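Can you keep this structure in mind? I'll have questions shortly.
Note that one protein chain is taken out, while the other chains of the complex remain in position.
Each chain gets a letter, A and B, in the order it is written, and its residues are counted from 1.
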Amino acid sequence: MDFEKEKKARKLAIWVIGIMTGIWIILSVFSFTDTKERVRPRTENIHFNGVSALKGKQVFQAYNCMDCHTIVGNGAYFAPDLTKIYEQAGPAWLKAYLGSPGTYPTKTIVDIQLKQLLSKGEDLPKDIDAYLEKYSGAHDRVEHRGGVDALMPNLQFSAEEIDALIAYFIYTGKINTAGWPPKVIADKSVIEDQARKLEEASGIIRTSSASSAPSSGVENNTAQTTESPAAIGANLAKQLACTACHSADGSAVVGPSFKGLFGSSVPLTTGNSVNADEEYLRRSILQPNADIVKDYQQGVMPSFEGSVSEEQVNALIEYIKSLK
Amino acid sequence: MKSKRQTLIIAVLLTIFFMVVSTPWEFGLSYFGDSTVAWVLYYIIGFIISLYVTYAFLRALIMLVNHTCEQFKEINNGL
Partner (left out) sequence: MEIKYPTQRLAYPFFVSMLILFIIQISFGLLLALMQMDPNLLKGVFNFNTARAFHLNLAIVWIVTGFIGTILFIGPILGQRDVKPVWLVHVLLVALWVVVGWSIVTLPLAQKGIAGWIGNVPWLQQGMEFLEGGRITHILLFIGFSIFAYLTLVMFPKKVKRWNELHWGLAIGVVGLMSVWLFTMIPTKELDLQEYFRWYVVHYWVEAVWEIIHITLIGFILAKFFGADDKEVGFAVFWGISLVVLSGLIGNSHHYFWIGTPTFWQFWGSLFSALEPLPLIFCIWHVYLDEKHGVTPIKNRAAFYFIFGSALFESVGAGVLGFTMTMAYANLWEHGTWLTAAHGHMALFGAFGLLVLGAAYEAARQIKGINRFKEGLAKLSFWLLFIGLMGIVGSFAFGGTKQIYVYRILGLDWWGHHIRPAMSSARVLLGIFASIFILGAIVLIYDLLTLKDREISESNQKLINQKLTSPKSINKWYKSMSQFEFGVWLGGIWLFGLIVTAGVFSFNLHSVRVGDPTIPYLIMGIGYVGLIIITLLFAYRFLMAFEQRQDLLQVIQNFSNGQLETLDLKQQPPKGGIREQLILDRFNQLGYGQAFMVVSDIEMGCQHHTLHKILGTSFAWEVLETGPEQWRVKVGKLN
């Protein structure tokens, strides 16, 4: 090795690094320049319920979602990848779930959210069955895990944050991830077989096969029973997923606890307080945003107006009364 | 000189191996925002540069392994 040769070799290496930097810059600029074939989706152009996906990105970062979930495959591998969650589960399931992330929503509650979204003019399938057919991820989640505790902590998102997150997931769904994650081509029966094995091994019971938690038809359940109104109410509270947010033991989950609620004086965000009588409870079920309890968020609880019958509201009130 | 040619041959083989495992076969050349011409360019430039990197690596490694006192002394006096 002579010195001149080595010096030349070193110079060449530095030149090649320079050329590489050039290639890098050209490729990068091209990557983020829109072309006819490829237009990058923009967060500012995507909205849900009037909230932009940019706001959603900020919410997503604010809660550090990425250090449990993954997004475009980057993150903590501790919870589902969220890139395509909107296509999988749709807005109604997401709205129902994000309101109380500690519990998987039941079909009933997804239905209630769907109706409210439809009433706001969102372009969605007109009834719950069509919705679940379109968003098969929502169907599976409702059928398998509806009403069951989820592993996610109850983060108490505000209504705006929920809409923002949904807008963000609409945006991430539009990202062209170049074929990732790879398409599943395995036969349904193979998948189902493996899924059953894994469930058996870990003692997981699907909602649809568990006798205690029916997934559909609120009405026929109440009609058949001869139990006390409070017991019917307790059952209903479970089906309607009231218990996902309201505890029976005094602890605050997402909403105020039912325990000792009846007859108490409830402080409101307005600074006033109101007596929790039957009328208040009824109003809170049917128009939940009429009075907002101090320290809780507006717009998170959906209205149950039209989703529950008069007898069912009474049963729920009896149930709440029974929790002293 | 003979060893130089051998090094080059090994570098070419290695580079071809790297190129083969790096080619995204399934997607073909019909990417969004891309063209066949661009792809030919990528392959030519990619091959040349990665051949250079592989060769530089082999050359440096061989020199490190086979060096003798005189050789490094020369650099010593030069640099």
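Criterion: a residue touches a chain if its C-beta (ideal position, glycine included) is under 8 Å from a C-beta of that chain, and two chains touch if they have at least 3 such contacts.
The structure presented is a predicted model; accordingly, all values stated were derived computationally and were not measured.
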Omitted-chain contact residue, chosen from A:72, A:231, A:268 or A:286: A:72
Contact residue for the chain not shown (choose from A:144, A:246 or A:321): A:144
On chain A, residues whose C-beta touches the chain left out of the figure: 6, 10, 13-14, 16-17, 20-21, 23-24, 27-28, 30-32, 38, 40-44, 54, 57-68, 70-81, 104, 140-141, 144-145, 150-151, 153-155, 157, 161, 171-172, 175-182, 184-187, 190-191, 194-195, 198-199, 201-202, 204
Contacts of chain B with the absent chain, listed as residue ranges: 18-19, 21-27, 31-34, 38-39, 42-43, 46, 50, 52-54, 56-57, 60-61, 63-65, 67-70, 72-73, 75-76, 79
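Simple rule for what comes next: only the chains that are shown with their structure count from here on.
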Would you mind writing out the residues of chain A in touch with chain B in their complex? 1-4, 6-7, 9, 13, 16, 19-20, 23, 30, 35, 37-38, 176, 178-179
Using the touch rule from the top, collect the residues of chain B that touch chain A in their complex. 26-27, 32-33, 45, 49, 52-53, 56, 59, 63, 67, 71, 74-75, 77-79
